[in-house]
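See structure below.
Let's turn to subunit A:
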Amino acid sequence: MGLTLDDVLVRLGDFTLTADFSVPDRAMVSVLGPSGAGKSTLLSTIAGFLRPERGRILFDGQDITDLAPGARPVSILFQDANLFPHLTAAQNVGLGLRPDLRLSSEDWARVDEALARVGLAGLGARRPAELSGGQQGRVALARALLRRRPLLLLDEPFSALGPALRAEMLDLVAEIAQEAGSTLLMVSHDPRDAARIGGLAIVVAEGRASPPAPVATLLADPPEALRRYLGAETAPGTSRDQAGRAS
Partner candidate 1 sequence: MRLASIAAGLLALAGPVMADEKPVLTVYTYDSFVSDWGPGPAVEAAFEETCGCDLKFVGTGDGAALLARLRLEGARTDADVVLGLDTNLTHQAAETGLFAPHGVEVPDLDLPIAWDDPLFLPYDWGYFAFVYDKTRVTDVPHSFPELAESDLRIVIEDPRSSTPGLGLLLWVKTAYGDDAERIWQGLADNIVTVTKGWSEAYGMFLDGEADMVLSYTTSPAYHLIAEEDDSKAAAAFDEGHYMQVEVAGKVAGTDQPALADAFLEFMLSDRFQSIIPTTNWMYPARVPADGLPKGFETLVKPSRALLLPADKAAAVRDQALGEWLAALSR
Partner candidate 2 sequence: MARRPVALGATVIAGAAAAALVLALTVGTLAAVALRAEFSRGLGPAEWAAIRFTLWQATLSALLSTVLAVPVARALARRHFPGRALLVTLLGAPFILPVIVAVLGIVAVFGRGGWVNAALSAVGLGPVSIYGLPGVLLAHVFFNLPLATRLVLQGWLGIPAERFRLAAALGFGPADIARHIERPMLRAVLPGAFAVIFLICMTSFAVVLALGGGPRATTIELAIYQAFRFDFDLGKAALLATIQFALCVAAAGAARFVTVPEAAGPGLDRPRELYLHGRLRAAADALWITLSAVFLLAPLAAVVLRGAPAIAALPHPVWAAAGRSVVVSVPSAFLSVGLGLAMAAAIARLGRRRGAAVLEGIGYLSVAASPLVIGTGLFILIFPIADPARLALAVTAVVNAVMSLPFVLRALVPELRRIEADHGRLADSLGMHGWARYRLLILLRARRALGFGLGLAAALSMGDLGVIALFADPEGATLPLQIYRLMASYRMADAAGAALLLLALSLSAFWLFDRGGRLGADA
C-alpha cells in the first residue's frame, strides 16, 4: 500500500504545490528538482509541518492528514539542527525510543547498539559540538534506526558534507532503510545521489510533484522540466533548496 498523496494541494503565500501519487512500500525514492521548486515543501507536508489546503495523505490506507508530526509513521532528517546541542549523542538517539527520555537499562543498551551500528561506538557521551558533521549525521541516522518508522524522509541532511563522505552516508542510509524496512524519500540536488541510491525518483517542478518513476529511466530520458533543471545546474550540490520558504 505505502504512501499516497491523494489530490494534495499546499499553498504558501503565492506558491502552490500539487501532488497526486502513491509510493510503493519499501521503495527508495529520490526527490529531484530545481531550487525553490518545493522539494522541502513536499517533505514538510508529508511529515506534518504543513497542512495541505486540499486533499489527503494516506499511509497504508490510513488517513494521516491531521496527525501531529510526532504521531505520524515518519522519521525526518532536516538540512540542519537534527540534534539537540544540549543533549549527548546517546540522549539524542534515545529520544527515538521515548520522547520523554525515561529509558530502561535495556533501552540504553539498544541506544548503544544503534550508535555502534552507525560506527559511533563509545561516543555516546559526547555532545553534538564535540562531533564532526558526518558523525552528527550518523547520530541522527541511529535515532531514525531506533524509531523504526515506516517512512524515512531526508531533506538533504548531508548537503554540507564533502562528496566522498556524502556517498558514504547515503550508503548507510540505504542500509538502514532496508534493515528497518522503511520507505525512503530523499531530497537531492545531485542526480548522482539519486543514481547511487537507485530505485525511484519524483520530479518536483513548476508547482507539481510528479508520480515516482524509475531513476534510470528518468535520467536516461528526462522529461522537459527535469531536463531544464539538469542543464541549468551544471555544478551539482552547490546550491541549496530553500527550506520551508514562507513558513
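The rule we apply is simple: contacts are C-beta pairs under 8 Å (C-beta built on N, C-alpha and C of every residue); 3 or more make two chains touch, one makes a residue touch a chain; residues count from 1.
Selection rule, in plain terms: all candidates are chains of the complex that A comes from, given by their letters.
Only a predicted model underlies this, so the values are computations on that prediction, with no experimental measurement involved.
Trainee: Can you tell which one of 1 or 2 makes contact with subunit A in this complex?
Mentor: Looking at every copy, the candidate touching subunit A is 2.
Trainee: Flag every residue of subunit A that touches candidate 2 in the complex, lowest number first.
Mentor: For subunit A paired with candidate 2, touching residues are 10-13, 47-53, 65-71, 74-76, 78, 81-87, 91, 95-96, 99-101, 127, 129, 143, 147, 247.
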